[in-house]
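All protein chains but one are shown in place.
Chain naming follows the written order as A and B, and within any one chain the residues start at number 1.
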Amino acid sequence: MKQLLKKAGLVIAILMAGGLLRSPLENRLETRLVETHLLFTPPAKNVLDVLGQESAMAVLGGMRSVVALYWQLMAISDWEYQEWDDLAKKFEIAALLTPRDTDMWIKYAWHIHTNASASVFDDASMTEPQQYLAADDYIEQGIGILYRAVKQMPDSVDLQMDLAQVLREKRQDYCGAAEAYKRALELEGHPAYTTRFYGYMLAKCPGREREAYEHLKMLWFEDEKHHMPSMRRDLADLEVKLNVPEALRIPGLENQDERFSRQRSGQPEVP
Amino acid sequence: MSTPAVKIENLTKIFPLSLRKRYLVAVEQLSLTVGDGEVYGLIGPNGSGKSTTMKVVLGLMAPTKGTCRVFGNDSRDVVSRNQVGFLPENPYFYKYLTGAETLKFYGKLCGMKGPALKERVDELLEMVDLTGARDRRLGGYSKGMLQRIGLAQAVVQRPRLVVLDEPTAGVDPSGSRKIRDLVLQLKKDGTSVMLCSHLLEQVQEVCDRIGIIHQGRMVKEGSLKELIALEDQTEIVLKNGSEALIEKIRSLIREEQGAELVTLGHPRTTLERVFLEETRQDAPKPAKD
Partner (left out) sequence: MSDTTTSTAESAGKDASPVRPPLISPSRIWSLATVTFTQLLRMKVLYFMLIFGLIVAVIFNFNPSGQTVAQQLKSTKDVSFAVMNVFSMLFAIASTAILIPKDLEDRTLYTILSKPVPRLDYLLGRLMGVLMVVGACLIIMYAFLALVLFVQEQILVSAELSRLREQPQMDSETLLNMENDMRKQGLHWPLLYAPLAIFLKACVVAAVTLFLSTFASSTLFTIIVSAMLFLIGHFHKSTYEVLMEDTHANAVVALLGKLVVLAVPNFALFNVVDGIAAAEPVDPMLMGQLFLVTAVYTVLYLLVALIVFMDKEF
């Protein structure tokens, strides 16, 4: 009996001593892993509250991504039945579990700002002005989701581009869109047209016409590949708006570039 | 005289029974010596401490008190296991391994390898008559076959001492005769053997020395000769025989060619009778507080 206790004591002492020795290394490693996004440790309280026991266990057992995927898939039926609140709840769980999944965020936002906002017009219980207000609400919600995503991943080009597009198309917020394109420009992997779009958005943002003109003009002289119909149009409009003296205007804006119009048949760039 | 194969001195083994301070004395103040090259038989009723004693010899258990030495090495030291082979009671091996794989495995544990091991495995399979079943999995072996593979496993590294715990348990008569022959073969090769068995005739046949153990104590020990009467004698035990009847028998013996009356008086005993005699008291085991 005494021997047994002695042995148990020894075992516990070794485990404790080992714990004391390894915990500094371990904690440093954990911090580094979290910093490099390899490890994600959701606050346990939140997870338990939101997920319920089974999912929480699975998450803790190392199946976070799969649980996140599961909730995303579950949300599909809410989409079919247009249960937007339920859909949002499920995506919130997925967002909690995989906050760095860009596609997930974009999809979540898309459901709200596009699908949900469109669905209100089928709702016969609302008057038309009510419907427009409700649709705007959803659009704002969707944009809010994208802003949250951007906060999680400030370095994601995809998110910035999507945000810019949504701001432009859904809210006609050209100043906001310009800011988003500008942030995208600072990131690696942005599409070539980003810099032009930035200019187009600035052109439509009240008070920033001068900036827009300078930017587009710079592009115009930088490379012929920028000589798009939209750019001609915007530059010409801006020259008029800003009262640019005739002598200083960009030559050749009016006459169509033959080579280019053959290729692109004069389609405007901004949808 | 070389060092004895096993030297147990004042061995006491106590098992704690429960958390309340109760103990079971399985072996008490037991001393025995198995000489080098000797076949020693330990007999005793169920629960008398035979298996416990053997486990101490193999270092599977530590003595509570006393010492146990195998060829001079403390049995708790892994070194002593170099020289020992063990067949536990009711052995059961990895049923997913074949006979040959099993022997190879045990050979490797003893540090054997290469062609020498392969040769030894073939030899052992031949020895225990399992060559035909070498590539069958042990899951499909009969009890007798398992016992024989167990025996082969015990002697794989040619140990100087083989400890056999009821080697013939559950084996049919012809199988148990084979095992007896194997033990005799080991003896002939100079291997010391320590065995226990309930089959007293067999113990009688193979053992040089026998110890009778009861309730953890050695109650009688000695050579077979010391323990029982000579084999070429026949006893007639008579009860209430009259003088006239005895005189008649004497005359009958005189008529028989070559027969002579050696003694007349109180009967000598057989091993079985000694055994029963010595272990008769069925008193419950002393449970100390």
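Basically, contacts are C-beta pairs under 8 Å (C-beta built on N, C-alpha and C of every residue); 3 or more make two chains touch, one makes a residue touch a chain.
Everything quoted here is computed from the prediction, not taken from an experiment.
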item	value
Chains shown that the absent chain touches, full complex	A, B
Selected residue (touches chain absent from view) among B:Gly47, B:Gly66, B:Pro88 or B:Gly170	B:Pro88
Per the touch definition above, residue among B:Ser48, B:Thr191 or B:Thr279 touching the missing chain	B:Thr191
Chain B residues touching the omitted chain (full complex)	55, 58-62, 71-73, 78-94, 96-97, 101, 105-106, 108-111, 113, 123, 126-127, 137, 150, 153-155, 157-160, 163, 178, 181-182, 185-186, 188-191
Hidden partner chain, residues of chain A it touches	7, 10-12, 14-16, 18-23, 25-26, 29-30, 32-33, 36-41, 43-45, 57, 60-66, 69, 73, 76, 79, 98, 100-101, 103-104, 107, 158, 189-193, 267, 269
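The definition used in the following text is that only the chains that are shown with their structure count from here on.
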item	value
Between chain A and chain B, centroid-to-centroid distance (C-alpha), Å	81
